[in-house]
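Worksheet: the structure to be examined is printed underneath.
Excluded from the complex is one protein chain; the other protein chains are retained at their positions.
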Amino acid sequence: MFIRNAWYTAAWAEELGDAPLMRRILNEPIVLFKDKSGRVGALQDACCHRAAPLSAGRVVEAGLQCGYHGLVFDTSGACVHIPGQEKIPQKARVRSYPVVNKDKTIWIWMGDPEKADPSRIIDYPYHDDPKQWPHKFGCYHIKGNYMLMVDNLMDLTHVGYVHARTIGGSPSIHTGAKMETVPLDSGLKFSRWMLDSVPPPTYAKAYKFKGNVDRWQEFQYIAPSHIVQWSGAKDVGGGAYEGNRDNALQVRLIHALTPETETSCFYFWSVANGFNQDDPNTTEFLFNELKDAFMEDKRTIEAQQERLSELGEKQLVDIISDRARVHMRRTVDRMLAEERGT
Amino acid sequence: MFIRNAWYTAAWAEELGDAPLMRRILNEPIVLFKDKSGRVGALQDACCHRAAPLSAGRVVEAGLQCGYHGLVFDTSGACVHIPGQEKIPQKARVRSYPVVNKDKTIWIWMGDPEKADPSRIIDYPYHDDPKQWPHKFGCYHIKGNYMLMVDNLMDLTHVGYVHARTIGGSPSIHTGAKMETVPLDSGLKFSRWMLDSVPPPTYAKAYKFKGNVDRWQEFQYIAPSHIVQWSGAKDVGGGAYEGNRDNALQVRLIHALTPETETSCFYFWSVANGFNQDDPNTTEFLFNELKDAFMEDKRTIEAQQERLSELGEKQLVDIISDRARVHMRRTVDRMLAEERGT
Partner (left out) sequence: MFIRNAWYTAAWAEELGDAPLMRRILNEPIVLFKDKSGRVGALQDACCHRAAPLSAGRVVEAGLQCGYHGLVFDTSGACVHIPGQEKIPQKARVRSYPVVNKDKTIWIWMGDPEKADPSRIIDYPYHDDPKQWPHKFGCYHIKGNYMLMVDNLMDLTHVGYVHARTIGGSPSIHTGAKMETVPLDSGLKFSRWMLDSVPPPTYAKAYKFKGNVDRWQEFQYIAPSHIVQWSGAKDVGGGAYEGNRDNALQVRLIHALTPETETSCFYFWSVANGFNQDDPNTTEFLFNELKDAFMEDKRTIEAQQERLSELGEKQLVDIISDRARVHMRRTVDRMLAEERGT
């Protein structure tokens, strides 16, 4: 049960080179490709002739060519060439999906094409500002429903347990955080402040803090599958809480969760560094630390999915830290109900 | 849904040595073995005592002995020995299947044993003529329905795409081939001539042609699962098209496709070399090139099967090059209908 009328991240733009790229999205096999003019296409990954995957073919002048008998398709899905045959039957075409290449991201719309409004795509200008926000892209395949990974990001008390050795630090810092949650039409946002707290291992390695720090996490969830994050820390007394974040250690992330199947997803993330930007090692270091931390999440979610697949969710008990998570789930349930007209 | 009343290739004779050989055919587990007198047997691969696979046993004087508790079975499936027990119950037997060892091939009949007429087995004398037609045997396990591999061999326009770097050469040579198709009671035959064409990489490596060649492919399909092929090339002007194929580069192949399950099969092939027969390197070279080419087919068919398993065949569109393939499919459908009495 997926929300279809939404823009999902299909790929980072840098993933799409000369070769086509296969990705299963909302349980449909999709081939992404860039034609010779640079236009991006997203087609059902099966030739209309004998169903060979088009992703095993190659990009030719006229479009994407099937590697089996040579049929060629353009980005609209129309067959434009059949070897040894003049006339191309009208029904010789494959399904195409709206795609947009924006902010270094390939966005795909899996629902009603009439409703695919590009203006509804998130703005994330940091990908276009490598000087101020140098960044790197990552992607994990996770054997878990995408919602489990959104859950994960909505309840940050997990950080002290799952990520104790990286971005976490002491659990009590997280459970004691000053949290403010604001519901939005499109999802919600929340901020968490850990004032006068011990910096976590990753932060302490990246920056010589004088002692304790004022640390923040600002998250915005845009339903159903994107989370924008701004996190950082500054020496106590530096005025971070009052709004002065100059010279603070800080990162901006976008997390995109794209369903592959009911029990698997792609976790796309990018890490943009807003501190010591001229030193590529700093960006690299922060990226690698977060990459390790997200691998910890991946393992946790995959183990959780195994149990949920077997035991279901009925017996589960919500706790206080679930507040944002529960709000998020209600938003998604409402979108699903609306889409089904129920 | 398989045609049962037909002779299938179960193994190359050379595969069957002193040890029993397990092979799943038409989705039944079969053990093939040669008893001490040289007679070949094909039994259901499960002991009638506790169902241990007989293929894990060994051939003893009296027949095939189960490796668990030592029961022995002859090629008819009758139990002929139970350790520590004088009387053998009548129902102590396993199912046996008609088998014939002919032309270096083990043929099996999976249908009604009453109808198993050995005279209906193809003659392929080249396996018995190693001087004139030195040859080698190959077998691939393919995760695809056997029909997909027959399809593949009925539409040779794929050769220019799938095998561009081996036996293919330029796609347009293949789509422009002069093709003649003759329906037969038992299937069909077709010939394809690529007159005055550039020799493909494999041919050019095997023979120093003066320039372009007259190239032929003669195929006979014997339903449901065998294809006999005669292919070759000769310098333009050598009279190949008129019938003079002396001193031409030429190969004879038999392709046998045996269903394992609905979505997998065994692809048996042999390559007999009809040129420069005294040099084993030539035969070896041609075999290896074709082995590589058939691996390309295997990959294509496996990818195709994945999509067909998910999406079905309903949306697919036939094209002009499908003519022989469509005829072949009709023949198979008719055989299936006849067998079912529908």
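Note that the chains take the letters A and B in the order they are written out, and that residue 1 is the start of every chain.
Keep in mind that, in the parts below, contacts are C-beta pairs under 8 Å (C-beta built on N, C-alpha and C of every residue); 3 or more make two chains touch, one makes a residue touch a chain.
None of the values given here were measured: they were computed from a predicted structure.
Peer 1: Given the contact definition stated above, which residue among B:Q85, B:Q132 or B:N247 touches the chain not shown here?
Peer 2: For the chain that is not drawn, the touching residue is B:Q85.
Peer 1: For the chain left off this view, which of A:Q65, A:Q220, A:T258 or A:T300 is in contact with it?
Peer 2: The single option touching the absent chain is A:T300.
Peer 1: Can you tell me which of B:R50, B:H141, B:K178 or B:R330 touches the chain that was removed from the display?
Peer 2: Here the residue in touch with the unshown chain is B:R50.
Peer 1: Where does chain A touch the missing chain, residue by residue?
Peer 2: These residues of chain A touch the chain that is not shown: 151, 155, 157-158, 160-162, 171-172, 175-176, 299-300, 303-304, 306-308, 310-311, 313, 315-321.
Peer 1: At which residues does chain B meet the chain that is not included here?
Peer 2: 29, 44-46, 48-53, 56, 66-71, 82-85, 89, 91-92
Basically, only the chains that are shown with their structure count from here on.
Peer 1: Between chain A and chain B, what distance separates the C-alpha centroids? Give it in angstrom.
Peer 2: It comes to 48 Å between the two C-alpha centres.
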